[in-house]
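A single protein chain has been omitted from the complex, and every remaining protein chain is retained in its original position.
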Amino acid sequence: MSIWEYANPKKFIATTGPALPWLFGAAGLCLSVGLIWGFFFTPDDFRQGSTVKIIYLHVPSAFMAINIWIMMLVTSLIWLIRRHHVSALAARAAAPIGIVMTMIALWTGAIWGEPMWGTWWVWDPRLTSFLILFLFYLGYVALWEAIEDPDTAADLTSVLCIVGSVFALLSRYAVLFWNQGLHQGASLSLDAEENVHDVFWYPLLVCLAGFVLLFVALVLLRTHTEIRLRRMRALEIRAARARA
Amino acid sequence: MMVDLGEYSRYVLGAYGVSLLLLGWIVWVSFRRAAKVRKALEEVEGRDG
Amino acid sequence: MSLTVTDLCCARGGLPVLQGVSFALAPGEALILRGPNGVGKTTLLRTLAGLQPPLAGSVEMGEAAYASHADGIKAQLTVAENLAFWAEVHGVDLPADIYETFDLTDLRDRLAGTLSAGQKRRTGLARLGVIGRPVLLLDEPTVSLDRGSVRLFADFLKERYLAQGGIAVIATHIDLGLEAPELDLTPFKAVPSAVGGSDEAFL
Partner (left out) sequence: MRRFCEGGGAEPPAANRRRAARLDGTLLPASHGCAVAPGSSKTVRGHFVRALLLRDLRLAVRAGGGFGLALAFFLIVVVLVPFGVGAETSILSRIAPGILWVAALLAALLSLDRIFALDWEDGALPLLATSPLPLEGVALAKALAHWITTGLPLTLAAPVLGILLSLAPTATSWLLASLALGTPALSVIGTFGAALTVGLRRGSLLLSLLVLPLYVPTLIFGAEVVRRGAEGLDPTTPILLLAGITLGCLALLPFAAAAALRINLR
């Protein structure tokens, strides 16, 4: 049974439905373990003091904010090429979660920087690119809401997502060019020599797993809702036409 | 057992508080909406079949 | 180049509207589409024009010109400028006698905005005459036209168009006085359980 079989909405709900409680459970577990471990059991950083604990929220949420947009890009491409409804609805379902993750990344980024930079907001390239990504998310969701016909909406938002991704990348480097960064180097980048010290590293991975699991669970739940909404609309139109 | 956060405790608690609030909000909204739509769908399916 | 439609099925808003529509028109023939509002006349014409994809079936024809009652005539341009624009877009020269055929000679340099509804419709039809496409797909072309203009339109269609081997598919409620076959679309109405259309996956 090829993967495209899952594109049939009813089969999609049937197969992914039972996994939901497990996913939420696993997400809750990872999040609580990761956060408690990171919050209580890791020493303060000699430079940043206890604010380093914010890393357990800022890095995973920033990681998710970017990857949710990439997921939306992939699902948009799948919708445009294979015309499978579940992928378009999954993109619609993921966007609000992306907005929340971007807000968390911005909020925790600002708070984390405040003691060091002395102000709540500083136009640091990384934070600014998240602000721009936030605007892209808003535009994407607004376009979905503005169009009634679900097919047209799916097509137009897919085109916007593709074009938006190119410009998001452009903005990322434009912002880097525009203001040399104050941000801490990539804490997770594999090539960075001075990586995050081991004791911070493991709770961070657990938190990251928690965030990813939470996203997968949430996006499945919301996609089911979108499918049911679309089914309701189709039933009502068919009933109206049968009566007419 | 309360860990000593030093002078930055306001910041760390603020960051954690708001973030968990936001996460909680999106989860709660998603569940509420899922339940509402599931109920409405059952009602529509009952009527239109 | 004849127009053959075989087993065409088209959808509107995600649900099939028409299915199994088949007809063929040889050059010089016209077809009047009849049926109540909402049966899918406009949807069929738009599918033939290629503005929306068919669910099933195929259409073989020469180039089609689609025109609804909104005829794309710009109010701030004069009649001559409007027609010249469409001639240039379609890469054809403006036929010299186009104004006489459509009784627009004295309106030639009047701004389209100052024309009456009937005159504006005649300009729209003149536009169709200018672009000279082998197939005309007309959606309610004689809306807001008085009896005289309707006859003028029918005469134009007969002598200047069908006589030269043009094909026309016209959706209208008014009797055009054309002795052309009529096709009532009601029997082709898609049954509620019809397949196809994007909603099918959810039902």
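For the reader, a short list of remarks on this structure follows.
As written, the chains take the letters A, B and C, and residue 1 is the first residue of each chain.
Everything that follows uses one rule, which is that a residue touches a chain if its C-beta (ideal position, glycine included) is under 8 Å from a C-beta of that chain, and two chains touch if they have at least 3 such contacts.
The shown structure was predicted, so the numbers you read here are calculated from the model rather than taken from an experiment.
Contacts of the undisplayed chain with the visible chains, over the whole complex, involve A, C. Looking at A:A14, A:I36, A:I70 or A:V163, the residue that reaches the missing chain in the full complex is A:V163. For the chain left out of this panel, the touching residue among A:I132, A:V212 or A:I237 is A:I132.
Of the options C:M61, C:V79, C:L152 or C:L185, the residue whose C-beta touches the omitted chain is C:M61. Against the chain not displayed here, chain A makes contact via residues 80-81, 83, 132, 135-136, 138-139, 142-143, 146-147, 151-152, 155-156, 159-160, 162-164, 167-168, 170-171, 174-175, 177-178. Within the entire complex, the positions of chain C that touch the omitted partner chain are 1, 46, 49-56, 58-77, 81, 85-86, 88-92, 131, 196.
Definition applied: only the chains that are shown with their structure count from here on.
Per-chain CA centroids place chain A at a distance of 48 Å from chain C.
Computed centre separation for the pair chain A/chain B is 15 angstrom, with centres defined by C-alpha atoms. Counting partners per residue, chain A has 231, 235, 238 as the residues that reach two or more other chains. Among the residues of chain C, none is found touching two or more other chains. If you check the complex, the residues on chain A that touch chain B are 35, 39-40, 44, 48-51, 53-54, 57-58, 61, 96-97, 100, 103-104, 107-108, 111-112, 114-115, 214, 218, 221-222, 224-225, 228-229, 231-232, 235-236, 238-239.
The part of chain B that touches chain A in the complex is made up of residues 1, 3-9, 11-12, 14-16, 18-19, 22-23, 25-27, 30-31, 33-34, 37-38, 40-41, 44-45, 47-48.
Against chain A, in their complex, chain C makes its touches with residues 13-15, 38, 192, 198-199, 201-203.
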